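Heads up, one of the protein chains got dropped from this complex, but the rest are sitting where they should.
On to subunit A.
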Amino acid sequence: MGTRWRTRNIMLAIANVLVPVAALIFATGFFPYKPFVPGLAAYHVLEYGEPPIPQFDKVIFMVVDALRSDFVYSHSSGFRFTQSLIRSGQALPFTAHATSPTITMPRVKAITTGSIPSFLDVILNFAESDTTSTLANQDTWLAQIKNKRDGNGKLVMYGDDTWLKLFPNTFERSDGTSSFFVSDFTEVDNNVTRHVPHELRADDWDALILHYLGLDHIGHKAGPLSPNMVPKQQEMDGIVHEIYEAMNTFSHLNSTLLVLCGDHGMNEGGNHGGSAPGETSPALVFISPKLKTISSGKESPTLARRDYDYYEKIEQSDIAPTLAGLLGFPVPLNNLGVFIQDFLSLWNDSTDQGQLLLRNALQILDIVKATLPNEQYNGLTSKADCDDDSSPGAELACMWQEIDRDLKTGGLAGPQNEVTLRLLFKFCRRAQDIMSSTASNYDLSRLMAGIVVAILSLILTGLAARNHSVLTNLDGAFFLLNILLYGIMMFASSYVEEEQHFWYWVMGGWLFYISVRKAQKELSVSPPFSFEGDSAPEFLILLALHRITQRWNQTGQKLAGAPDIVHSFWKQYPMLLWCFVALTYFQAMTRIGNHVSHYLKAGTLVGSACAVALCVPAFIFKLAFTASDAPELLVPLMGEGGVALFQGLPLVSTARMIFFLIASEIVWACASRFYIKTERIAKRDLITILHTLLTLFLLTQTRATNIPLFVIFQNQEFILTALALTPTQISVSTLLLGYTSFFAFGNSNAISSIDLSNAYNGVSGYNVLAVGVLLFASNWAGPIYWSEMEHLVVPTKVEQLHEDESPFFSHIALLTLFVTVSLVAVMVACTALRTHLFIWTVFSPKYLYTMAWSIGFHLLVTVGMGGALWLVCGGSENYGFS
């Protein structure tokens, strides 16, 4: 191998090493770790004396997961009793704005600390085992309540075990439920409800937390319009009723506040995570007979002002300081919430009202001072208007000076009280706005450093691939145009949200392009009126298969929830689905049987035994998993009894057994190539064996409704292999098919589309690495499948390349070029648009996905697994990659 190629190989290797370096440097600047003030807050000492007396001594905090505002307030709601309380003034309704990411853990953090959790919590939400994300050391209203009565406060918790993970050793009594199978609508809630009667009779607790998951499960499973939705709302309403009756009956509960709220909402498809109005608008109701004194009742049910905005809209973080005031404890240290104005009139004394708000403001001022230490907060510059101040810091400082001046002249008491209250509210709201917009938190130099490293990687790839035969032909031009369009697209939020359309569109064009190339070649050699070698039917089939995959799962934002094959067709024809699933497993079984009998030369008997031992448990596992995950797909097949039978099977050990068997056959196949000198297995046969085993693993990680996609993939692969594509065409096809399959599986660039259901196959405890690998494999199953096509097809096509050029080098060079360009484009887009309205909702999730694509998929799968296959399968025999 000449030095020229050695240099190019080294350049490409360095470029690939730089990819994760760039991605991580950028990430640390883009998702800064938000420091929090440790310790518990204590009351500021004020000249107005002791803090105002609390209005309530106990709180029942009832979270109904994904309780969107209209589920409680609209005309079609099942919360009839709650609505009657709103009408009578015993309940105060709000819409509590939840910031993106709208998933449970960051929302619970916001509700309990009053702060806005950083976007990084999304990742921590999936890796929630470790202590970095717990709130054990943070100031929350739970910690404050526990600290009451000289540290003898007692808390009780039933429901979602997220609370138990976030607050270890906090609860006196608890029973966690985990949302493992979203098909469970009843059991998960009954496990909470059965504790309610005896806890209502117990008088030892200060806070009772209930977190119901059933409504969220119904949403995930069947959307907000599911026929199960209203009955579930009625069930939740019944619990409100039960608690309300107890509050009136039991004397130990007569000064108790009931808070009913959602942690987030859901979109039209029943999912959440993003920032659609439905996802960010959960309901929030404060209930107590005492509230009658401040409310004469509100119209209920009622209409939304717009997009799920019912009644007054407040921030979710406002819950923490409001509870602090109502229950009488200091506002948690990291709180950015503002005391809800409506509750001020519970205190008759205007000084008390002012004090409550002043304590809230002082606590926020501490954060403002810590974040913007360079401003002058105590000066006495007399400015008429603070709005024209240039920087947000100066504006807040000016507003505080105004308050300071006002307090010194008039104080909280007396006629000036109303002005002071207004100033305090204005300051708190503005500070909340400014401090929660994270624009000031970007580390620009790191963002720049990340971009520079990524560009360096891009240049190195370009140099390594320069004048390379894969780029200097027409296919290369198509590929470069594709990259260019993709890069431009990353700057438009709609194209990021609807990225699937790009790939579907390009794929159509690509199939047309290669079919015309093929036809021209055939027509220029074949005689007229001869249809021999006509490949038009093949391309029409490819296009048709591509069209079917497009409609498999509706994804993106615009069409979320629209009918598609998975959500409409299979529901109607579950038998057909299972025919396809059985066919897929049967195909895998015959293949494995053939491989073991012939390639591994173990004989027909052993071959059949191996095939049955691998595929029958895998199929049974799929049935058992579906029986728990989506029983409605199996009931028409085997009836309720059959489903119950399969639900009883042990999922974890079955999955472990399948993984173990797959792994052992991989070891066997590889060993027979390296350690058995006689009758060595041929390298192509080894690749085929590994591909089949990988497919079986991916099937295990795929939902039943998506499994028939593998039948489509296998047909596409069969046709493409027969078409004798050039190496460049194979690389481009791999890229396009990988991306189209990713979106066809139902993925998108939104956090809400991550499929967690298969991430725990065979995992009983918590294991970050295992869950991470399984999560990645289940979401990237399509791209992983296609990444192997290169190895299945290329070695026969080597003669088309120049001498010395390793086909694997060209393949990696092309794909690295794509990865580096997309990385640079996304980074530049995120930096340039960092003040854009959609930065946290569209571009940040996209950056996380780009990291997963470039590090997880490109480096680990395409380069890592692909390189290993290349070496194991003897790519180095004739044309090495060294």
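Worth pointing out:
To be clear about the criterion, a contact is a pair of C-beta atoms (placed from the backbone, for glycine too) under 8 Å apart; a residue touches a chain by one contact, two chains touch by 3 or more; residues count from 1.
Convention: contacts and distances are computed from a predicted model.
Not every chain of the complex appears here, and the one that does not is recorded in UniProt as "PIG-F-domain-containing protein", selected from "Amino-acid N-acetyltransferas-like protein subunit Mak10", "PIG-F-domain-containing protein", "Elongator complex protein 4" or "ATP-dependent DNA helicase II subunit 1".
For the options A:Ser494, A:Thr590, A:Gln647 or A:Asn767, the residue in contact with the chain missing from this view is A:Ser494. Here one chain is not drawn; of A:Leu463, A:Leu484, A:Ala536 or A:Val616, the residue touching it is A:Ala536. Contact with the omitted chain, checked across A:Lys369, A:Arg405 or A:Arg517, is made by A:Arg517. Although one chain is not displayed, subunit A still touches it through residues 473-474, 492-495, 497-498, 501, 504-505, 508-509, 513, 516-517, 519-521, 523-524, 527-529, 534, 536, 540, 543-544, 546-547, 550-551, 556-558, 563, 726.
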